[in-house]
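One protein chain is absent from this view; the other protein chains keep their places.
To keep things simple, chains are lettered A and B as they appear, and every chain counts its residues starting from 1.
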């Protein structure tokens, strides 16, 4: 799989590679693409005043330290929900979004450090396929012009006959045949699957090495998805392509990928071969995702024990493990903080009668004061109440649901003047650690932090090995 | 009611809350009339969850809207939609308006576009409840709203916030609460989870299922996702090109799909257990000039001569399962030689 098939098997459409990009032929030991602690932050647009006085209003940490290798001929899946940073990751590794720090090494060149003109050269060899085939084709261009355009952009040929021949060939390659039927069509005249084929043709006409596929089938109908996916698989084998397959759909990823990285809030939480990840998921998030996929099997029912809530804001991610507020397995070191307390209280208040809610709500003052990413919060007492009343309420809450993972994270609750002080355990950031055939970033698998009866204790000490990136 | 009709409603207990009989909704386009819904018959029993599946452009959303009396202006309709003994299509505008909300609730795909960004959540509830129950006191409205919001997991502390302060999943929960606060007997959910992430999708489906059981609401779930139907519905109807191809108990349809389209659709669905990719050749027809006979016949691997000539009639290969396919007969309606396999001249150009 990792050796590139002989170039002569490719259709004639393949343009000659410029000599400048000197390709180490037959070299399989170095990955084609290597991400090293890649970070992509976007500045948050603050208020007008913020910008005027130059105050930084924060960063959206879309990609927050991702390391990954992609070997030649491999399909690497980046799986995550919206807001996981998977699309930004794809755009960063093509140089379409600027990396904040870290490196993207493509064939021994650091994409993240290249300037636009050098990047343009590199784009001969790495191409992007978007989620929405309709929006990624220029509505004012017919297919002939649209698909030939990359050749003109890179000055490979301007000869109309040559262009015409190459476009026809690549249309055949993606299954839009006979080409005459499609050459003069505008994107608006094609079906969704045909448009995605046209987008593929446009990406393939440059004969790239790497295709970044950003949700290439998720806008298509079920009966068309399989068609496009098998086309992608066939093209990969025939043309010796390498894919980065970005998706939210674990089912297609399982089928399509050689290796998978599960992303959550800008970080990879688990990575490994699909067989290991799907048969024995280690990270609670992966487990939850796999459980949540609707399966066309009527004997199954929608699961009950789903993580609550949604992907949090990437501007102020949760302390410790970003998944801990939704995790049913979370415990002491996962990074419990003030915002979790607010959520706990609100969750309780949706379940109790209105009068009881009004009573309890009055005990606590302004909720915004505990709604912060801090391991120590002062819970203000409401008007006419003391710190002791707040402590009493918190203890009632604890007594009602003592098994809530939140209480593992509470170190101490103390009554002070006008408020109750809640101290949480010190948060720890999980890092990717080898665990059998996968790498997983979860404290449950860390022998130093894991509870005695946790899975890490059972599986021996190889979890100590730091991820080798 | 004929036997066919009675069989159409899966669990035969009691009158169906909604029966669709021979419904047609054709709407005008630049190229002619699109037969978005063409002679569809369907029953929904009280408290049951029915999944309506089909690919985009098969008419499932048009059908869902027609059930609430919302058809496009240029559309012609025909047939009957009987909701608890009354024909929805024969109602006056005012009667239909009174129906929407307290009787039939609707949940849309894009929650943000349905919430007024300038109104707080409490105002939304106030408006909705007052429109249908003008006599209610403010305190009573608040109590009911908070109770319903509690059911969908929205804390009372956020009652006075604006829609933009909520995440996508929360907004869909609010939409569900807004539909449920009027205690409808039938809830139509049109792709309620399509724009949501997989975990939130599962949460919302779980919620809909729990609420449906708790309130005894009937649910019509319109979706393209067979997985959702399998997990959340009791019965299902498969639509293809404006017509129902098959309907029945979810378990029996999945185990023994009677219509080749259902079978191929199941096979082409990619799930965690998929071992082999499979797809349906060709692409769905346009609804202005649909194929004669069975509309699926140009793509059908099992097509016979008769399929290209005559519209299939309802057959019942198993109790509670209705299939429109000549493969199941009736033999006396198939002309001589009609069972010969159809020579498919498959046109690669139409490959999607």
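Following the convention adopted for this analysis, a contact is a pair of C-beta atoms (placed from the backbone, for glycine too) under 8 Å apart; a residue touches a chain by one contact, two chains touch by 3 or more.
The definition used in the following text is that contacts and distances are computed from a predicted model.
Participant: For the chain not present in this complex, what protein name does its UniProt entry give, out of "Peptide ABC transporter permease", "Heme exporter protein B", "3-methyl-2-oxobutanoate dehydrogenase subunit VorB" or "ATP synthase gamma chain"?
Facilitator: Of "Peptide ABC transporter permease", "Heme exporter protein B", "3-methyl-2-oxobutanoate dehydrogenase subunit VorB" or "ATP synthase gamma chain", the absent chain's UniProt record names it "Peptide ABC transporter permease".
Participant: Touched by the hidden chain, which of the shown chains?
Facilitator: Per the contact definition above, the missing chain touches A, B.
Participant: Pick from A:123, A:225 or A:324: which residue touches the chain that isn't shown?
Facilitator: Going through A:123, A:225 or A:324 one by one, A:123 is the residue touching the chain not shown.
Participant: With respect to the chain omitted from the figure, which of A:165, A:181, A:361 or A:398 is a touching residue?
Facilitator: A:165
Participant: Touching the hidden chain in the complete assembly: which of A:137, A:306, A:330 or A:370 does that?
Facilitator: With A:137, A:306, A:330 or A:370 as choices, the missing chain is touched by A:137.
Participant: One chain isn't shown here. Among A:80, A:150 or A:298, which residue touches it?
Facilitator: The one listed residue touching the chain not shown is A:150.
Participant: Given the full complex, what residues of subunit B touch the hidden partner chain?
Facilitator: That gives, for subunit B, the contact residues 2, 4-5, 8, 21-22, 24, 26-30, 32-33, 39, 41, 74-76, 78-80, 310-314, 324, 333.
Participant: Which residue numbers on subunit A touch the omitted chain?
Facilitator: Within subunit A, the residues that touch the unshown chain are 94, 96, 119-124, 127-128, 130, 132, 135-142, 144, 149-150, 153-154, 161, 164-165, 184, 199, 202, 206.
Going forward, only the chains that are shown with their structure count from here on.
Participant: Could you pull out which subunit A residues touch subunit B in their complex?
Facilitator: 81-82, 175, 177-178, 181, 191-194, 221-227, 229-230, 233, 248-252, 254-255, 278, 288-304, 306-308, 310-311, 326, 346-347, 349-351, 354, 357, 361, 367
Participant: Subunit A touches which residues of subunit B in the complex?
Facilitator: 55-56, 143, 146-147, 149-150, 153-158, 167-170, 197-203, 205-206, 209, 224-232, 250-251, 254-255, 264-266, 268-274, 277-280, 283-284, 348-349, 351-352
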